[in-house]
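The other protein chains are all here in position, but one chain of the complex has been omitted.
The block that comes next holds subunit A.
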């Protein structure tokens, strides 16, 4: 028999009773006895805890002081180096941290060492006593009865109808969140016959001769930088990547034979997945990679998707050169750029 726990008669008693009777469950021994803390027994420990709490509060005061040192000792102006700004941030932050830790740890230490640590049991109460329910049910019955809403269905139904209708203006009034709701604006970009390809962001036009084998250019339509309104909206649709490949590497589908100029090809930079800029060009493999979700497009196969979540190739911009040797668009894109939308078709 296991009476070698600590010789407590209560221990062996519980086990013995349980073994003899057909008790399925163990008896709850009740809350464990309270163990006095050091500060409960030793007045010196109590005094020590009191001092510790006070020291922690004093550390908090020093923290606040540190905050103001950082605040007043460092002035910000144009000559401030970023390292000085970081130093100020460090002083303000560490000051605040010490101010807060001092108070917080101090109070918790106070509660744990000096406030009573006797656990107390409290009874739970029924959340909804039955008599309350009966009273409430009677009350609601009386309220409904006095209002007459059940007896007068005409009033009830017209009220419901009026209420439902009255919500509609509150929805309809948001119609003018946008002045323009025509999906067709997503089909057009700034590109048109004869628009020169220009460097992004400077806006200087690019000569075909500048595009050496293996090079890549970030391109905007010439004139984009002169727009006063809607510049970002226009740019979000019109940005293009320009690269020069060996014409032998290009696999061109019928109808696109004259869209490139001596192996110089231009593709929309806006990913057909959810619209990030497809900004990474792997020169060796001729792959374009979108850094957002890793859609990968094969430049040698008209930007067909070879990996990742995009489902459509990047639209190609048909290009040629003008009389001065600058690269120009032959037309706008032949399909909408960027992410798919319902009306795209």
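Note that in this section contacts are C-beta pairs under 8 Å (C-beta built on N, C-alpha and C of every residue); 3 or more make two chains touch, one makes a residue touch a chain; residues count from 1.
Going forward, contacts and distances are computed from a predicted model.
According to its UniProt record, the chain left out of view corresponds to "Cytochrome bc1 complex cytochrome b subunit" among "Cytochrome bc1 complex cytochrome b subunit", "Monosaccharide ABC transporter membrane protein, CUT2 family", "2-oxoisovalerate dehydrogenase subunit beta" or "Sulfate transport system permease protein CysT".
Of the candidate positions A:45, A:69 or A:105, contact with the hidden chain is made by A:105. When the full complex is taken into account, the listed residue touching the unshown chain is A:345, out of A:43, A:163 or A:345.
In the full complex, subunit A makes contact with the omitted chain through residues 1-8, 10-11, 14-15, 18-19, 22-26, 28-32, 71, 74-78, 80, 85-86, 88-90, 92-94, 96-101, 103-108, 110-112, 115-117, 119-124, 127, 174, 177-181, 183, 185-186, 200-201, 218, 220, 230, 232-233, 235-237, 239, 269-270, 273-277, 279-280, 291-295, 305, 307-312, 338-345.
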